[in-house]
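Only one protein chain is missing from this complex, and each of the others stays in its spot.
Per-chain residue numbering starts at 1, and chain names A and B are given in the order in which the chains are listed.
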Amino acid sequence: MALEGFGPAFAFWLLSAITLISAGGVMMARNLLHAVLFLIVTFIGVAGFFILLSAEFIAMAQVVIYVGAVAVLILFAILLTPRSARDNSETVWGAPAALLSIALAAVLIFVIHDTAWSETNSFQAPSVEDLGRALLSTWVLPFQLASVLLTAALIGAIMLVRSPEEEAEDALS
Amino acid sequence: MSEVLNPFGSEIFGIWNWLDAIIRVVIMVTVMTVVVMYLIYGERKIVARFQQRLGPTRTGPAGLLQSFADALKLVGKEDLRPKRADRWVFEFAPFATFVPVFITLSILPFAQDWGVRNLPLGLFFMISALGLEIVGVMMAGLGSGNKFALLGAVRAAAQMISYEIPLVLSLLAVVMIAGTLDLNQMALQQDRYPYVILQPLAFLIFFTAMLSELHRAPFDIPVAESEIVGGYFVEYSGIRWSMFMLSEYAAMWGFSIFGAVVFLGGWQFPMGEDWGWGWQLALTMGKSLAFIFVMLWVRATVPRLRIDQLMSFCWKVLLPMSLVQILANGFILVYGGPYWLLTLTSSLGAAVLVAIIMRQAFRRSSTKTLVGAYRTQLQVPAP
Partner (left out) sequence: MNSLDVVGPQLAVLIAAGIIVVIDAVVPHQRRLIPYVALAGLAASALWTVSWVSRGYEDDIFGGTLALDEYAAFFYFLFAGITATIVLASIDWVEREGRRQGEYYVLVLTACSGLMFLAAARDLITIFLALELSSIPQYILAGWGKDEKSSEAGLKYLLLGAIASSLLLYGMALLYGLTGTTLLTEIGSEVAANGADNRSLLIVATTLLIAGFGFKMAIVPFQMWVPDVYQGAPTPVTAFLSVGSKAAAFAVVTRIFFEALSPEFLSNDWSMVFAVIAAVSMIIGNIMAIVQTDIKRMLGYSSIAQAGNILVGLAAVSAGGGDAFKLGGSGVLFFLAAYAFTNLGAFVAIIAISQQINSDRIKDYAGMWKRSPFLAVMLAFCLVSLTGIPPTAGFWAKIFIFNAAIRADLAWLVIIGVANSAVSAFYYLSVVKQMFLGEPAEDAARVSTSPSIALAVGAASIGVLVFFVIPMPLLSAAESAIQGLVPLT
């Protein structure tokens, strides 16, 4: 589907507004809970962009992984944090950070305008089957690397959070 | 006319398409509300029967209007918000819980090509919408400023994240055989036998995980009234409380239809394609009601699990079994084994699963094996 006509343009600007405003909310919100909720909206907005680009699978994967797993884990971490430690504190770095991000945005916008991006006219949205085949043929190595990575991270995470009691129990056995 | 009724594959951005979508959604909302009211009535009646009571009898003939009366009462109630609550989070939480549930309803095929929309990735969409539901629950728990609500949210989140994995894996086992994520296609393929015949283990895992995702007994610790006064929505009242109720029962119904489509042949089995839409609709509703009846049956029979039992059941039993199921499917499908081999391996797995559950259920309890939440310094020497 080409990104032409009123509908896609309207959808694009709407999604942009939602994503940017909520991304701003993530930064501005002093309450950590609000920040995470804004983050979730941002993720959903990004998923919307993926749908607009005919990448439905990635859009749904985005929702599953980022909203369903990452954001919920962050929420979980907040749940288990004492209320007093839950808020973003004020910093003196607000103004320099804003300046830096404006500068960065200016550079990026300039670059994006300046560049002749590689464009393609004949775009066929890949089906899930294509994705699966690609993952298990050309990209099988990164795919497997990711699984090794996850295993290592899993082992490490479990080790880091083990309580002394559990380790004592291990030593007993 | 047929184009309006059958928008599958049509352009997304068009007036007619939007109009059509809105009409379908409105019909869906109405049907859902009525169904949910009678689900509540049905639950009260059926569970009462299990417990040798009568259930509602006074409002209307045989208490049929009881739910309407309750709904009226709830709408009329004052909408309270505790002072300690986080205003926006508290007020948006019911919507954040309800919207994902409703979204899942909008992709289910009730009969051949009957539904709000049919997506080529319907099953995956269902899974991703499921992930969203947790957010609403956590919003309610965190925003209420109430310890019981917080506890309920923690329990719900831990449980839902955990059980989502075997749920998705068991669905994947079926997807491997079906070769599609399109729910309509999936139903269409089950014209001779439903997938539950091929994958009884996946079906058992799906059903168990589904109970947990829905917070139904015996996995109802997030909303356990006797422990945490109702869980994450303890502070809600009136219309917002009823939205939680609505989403809970709507999810129950949606899940039942979903399970019926994936495992029991949905509108297709038996004779769905031949006997027309009336029979298809009846099949879908009948199968989903059967699902719901079993859920109520389980609720009335099985006592509530403790959180460590619940977690270890998920991670140590359901997850490995679903992985084994996928592995077996992979071998059989890649090497072109006959379908009865799928049935055989999966039935063996299902037998093992049932045996494990039975062993746990009839095992004599011993305090020595308590782990997790119930571990104390007395049992384990300090390091």
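Heads up, the rule we're going with is that a residue touches a chain if its C-beta (ideal position, glycine included) is under 8 Å from a C-beta of that chain, and two chains touch if they have at least 3 such contacts.
Computed from a predicted structure; not experimentally measured.
Remark: the absent chain touches shown chains A in the intact complex.
When the missing chain is restored to the complex, the residue among A:F6, A:W93 or A:W117 that touches it is A:W117. Annotation: of A:S16, A:S101 or A:T138, A:T138 touches the absent chain (contact as defined above).
The chain not displayed touches chain A at residues 107-108, 110-111, 114-118, 120, 137-142, 145-146, 148-149, 151-153, 155-157, 159-160, 162, 167, 170-171, 173.
Keep this in mind: only the chains that are shown with their structure count from here on.
In the complex of the two chains, the chain B residues touching chain A come out as 12-14, 86, 88-89, 119-121, 124-125, 127-132, 134-135, 138-139, 141-143, 150, 153-154, 157-158, 161, 164, 181, 375, 377, 380-383. Partner chain B is touched in their complex by these residues of chain A: 1, 5-8, 11, 31, 33-34, 37, 40, 56-57, 60-61, 63-64, 67-69, 71-73, 75-76, 78-80, 127-128, 164-165, 167-169, 171-172.
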